[in-house]
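Here's a structure for you.
Apart from one protein chain that is not included, each protein chain of the complex appears where it belongs.
The first chain written gets the first letter, and so on, giving A and B; residue counts start at 1 in each chain.
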Amino acid sequence: MKRHLLSASDLTLEDAVLILDTAEELAKLVDGPVKKLPTLRGRTVVNLFYEDSTRTRISFEAAAKRLSADVINFTAKGSSVSKGESLKDTALTLQAMGADAVIVRHSASGAAHQLAASGWIAGSVINAGDGTHEHPSQALLDAYTMRRHLRDGKGDLAGVRVTIVGDVLHSRVARSNVLLLATLGADVTLVAPPTLIPYGVEQWPCQISYDLDKVLPRTDALMMLRVQGERMNNAFFPSTREYSRGYGLDDKRVAALSSKAIVMHPGPMNRGLEISAGAADGLRSVIVEQVANGVSVRMAILYLLLGGASIEEVSS
Amino acid sequence: MSGYLLRGVSLLGEAQVDVLIDGGIISEVSKKPLAPTGVHTIDCDGLVALPGLVDLHTHLREPGREDSETVESGSAAAALGGFVAVHAMANTNPVADTAGVVEQVYRLGREAGWCDVRPVGAVTVGLHGTQLAELAAMAHSAARVRIFSDDGKCVADPILMRRALEYVKAFDGVIAQHAQEPRLTEDAQMNEGFVSSQLGLRGWPAVAEESIISRDVLLAEHVGSRLHVCHLSTAGSVEIVRWAKSRGVMVTAEVTPHHLLLTDELARSYDPRYKVNPPLRRDEDVMALRQGLADGTIDAVATDHAPHPVEDKECEWSSAAFGMIGLQSALSVVQTAMIETGLMTWSEVSDRMSTRPARIGSLRDHGRPIAVGEPAHVVLLDPRGKSPFTLENNASLSTNSPFIGMELYGRVEATFLRGRATVLDGKLAG
Partner (left out) sequence: MDAALREVLDSGDINRALSRIAHEILEKNKGVTDLVLLGIPTRGAHLAERLAKAIESIEGVSIPVGTIDVTLHRDDLRSRPARALLPTVIPVSGIDGKRVVLVDDVLFSGRTIRAALDAMGELGRPAQVQLAVLVDRGHRDLPIRADYVGKNLPTSLKEHVRVSITEIDGNDSVSISGTPGGSE
């Protein structure tokens, strides 16, 4: 594995399966009586959040604490965008604190890459969502959830048919998922109105469709993306009603899914827009489980990046 | 001793001659060795002499942002890059939209003395794109402005563009358009394509440039005016300019050195030094730009030298400023992209970096051949091997160039401005 987790493309098939397997083992432990493992005792993990995301921050914090790491939450109110402290100054501060890993969430695409490449900090950088770029730990927990339901928690996802629906253009979750799922051998189809599919998508390792109803029966895992209603002000779609008609998941569409298919959503949901309450809470939904799986997967990421020798320790 | 004897210099990379510079002019050019007395002799074995370079597109930042560049520091960098004249863009603070500001910049250039600084006047008041600036006043000022541009912003309003094109005919001016359709590029960060789709950076589509160029060449044809297109960056733009020229439209165009060499793949580093406007494009675009420059569709290489303070580049890509500095590396990059590839000769380089830019800027004293009686604007370069571009030899106040720290082809040995050496032995001569 590389020293940082910045993009799902940083992971080879072996890396990805190792993370998922490790998460399986950790889940068995923490689902049982073990609440805390000593593995990362003495390591410092910093949650550097430039953007509010309580769920992701709490998930990483729980993961780090269950491995006995010291956790520092650093909520940077405003970045250099709003003339606050610059990314560089914050990074230098964290370096002075001796962070072994920095988990960074930022509204600017590439912020995690810049932290990792700058030489400002020595520890591992974990991208917890950067702008509209990537969110690799989310993709890993999604893959983990799919593997549990569709592949008995083992191996890769070869042949699993995944359909990702919604605002792909602005979605870091979709970008990371497409890359990771391709690595794991899944067949991915993106479904959205053409305005919400990025220009240049032809070279992505996936299929594109504008017709959700056609794709539904051929879907094993259906992932609904959050769609912001304000997008209609920029002419991405005419109205939320028209969007829901074409691309929202309602009870009728759930019924069109095959009997084993699962329904996923990275949250937070816009109930009534991209997903109906019935679909979100129904039998096919694994949305709540995704949240729980997030902790195991993030424990696995932290263990594999920090549990062994750091590069400096090996060379010394 | 006031004159210089360039002994055995390769004129435009061709025949070896002795050139005598005296009294501000080229006083002798001879295939036989000259033996004048009382002059400095420079052994030019292996060196190439070109007419002094003219840049159509420089940001000197003064007045207003003297922390990133001044007329003095920017024109010194120009001299080190082999330039004898630069056109200083209007997006200063205050904007160069009045005779007062352009005269100030002009005067600062003369005082610095490193090269001729020709101010570019704003097309619209404050670059706001709503009301024409007093173009005639700038044209008739001591700065004798001939190029007008809102560079950094596009004159997007078609009626304003039409009027500007028409109006400057009265004093042989030209509108230099920064072709960027504003609505299509709101918050745009890089070329729109596969790379932007992966990086999650808002795309700057080629059509936003090409649609404005298309409109403007048709407007220029309609009103019979001269149009200059700044920094072409796409294959489509080259096609449109080629088509317009074939129809007889009075259009000229420039390309930056970096667009001749670098592609959007570099954005994968998220290193804001690669963030420029227009953005770095695809490999196909780079090849089309080189072809366009080689066949003369593109008239000039212009640096778009854009200094920015460190903090405007040491930050997130999306909050970083656009642009890179380019005066000192321009000739090296052109050598890499055009000479080493065999696409152009030094004679053609001198046409695109001196003759034609001088003509576009109506600089009668510049872009002249190295011939007896002509003003002695000469650059001597050593095209052999590579030399480092470093923080130490960078004369700009800013460091935002991806080429700093690299070994680049060629080296400017000397620059002569009206017979006076501004650069000798690769260093400022003052």
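Everything that follows uses one rule, which is that a residue touches a chain if its C-beta (ideal position, glycine included) is under 8 Å from a C-beta of that chain, and two chains touch if they have at least 3 such contacts.
What you see is a predicted model; the values in this text were computed from it and never measured.
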item: Neighbouring shown chains of the undisplayed chain, as defined at the top; value: A
item: Which of A:S9, A:T39 or A:S209 contacts the chain that the document leaves out; value: A:T39
item: From A:A16, A:L48, A:A101 or A:L305, residue that would touch the chain that is not displayed; value: A:L305
item: Residue among A:S7, A:T22, A:T145 or A:T240 that touches the chain left out of view; value: A:T22
item: Footprint left on chain A by the chain that the document does not show; value: 1, 18, 21-22, 25-26, 28-29, 32-34, 36-39, 67, 303-310, 313-314
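Convention: only the chains that are shown with their structure count from here on.
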item: Chain A-chain B separation of Cα centroids, rounded to whole Å; value: 45
item: For the chain B and chain A complex, residues of the former touching the latter; value: 189, 192-201, 203, 205, 269-271, 311, 314-319
item: Complex contact set, residues of chain A against chain B; value: 79-81, 86-88, 106, 108-111, 113-114, 117, 130-134, 172, 175, 198-204
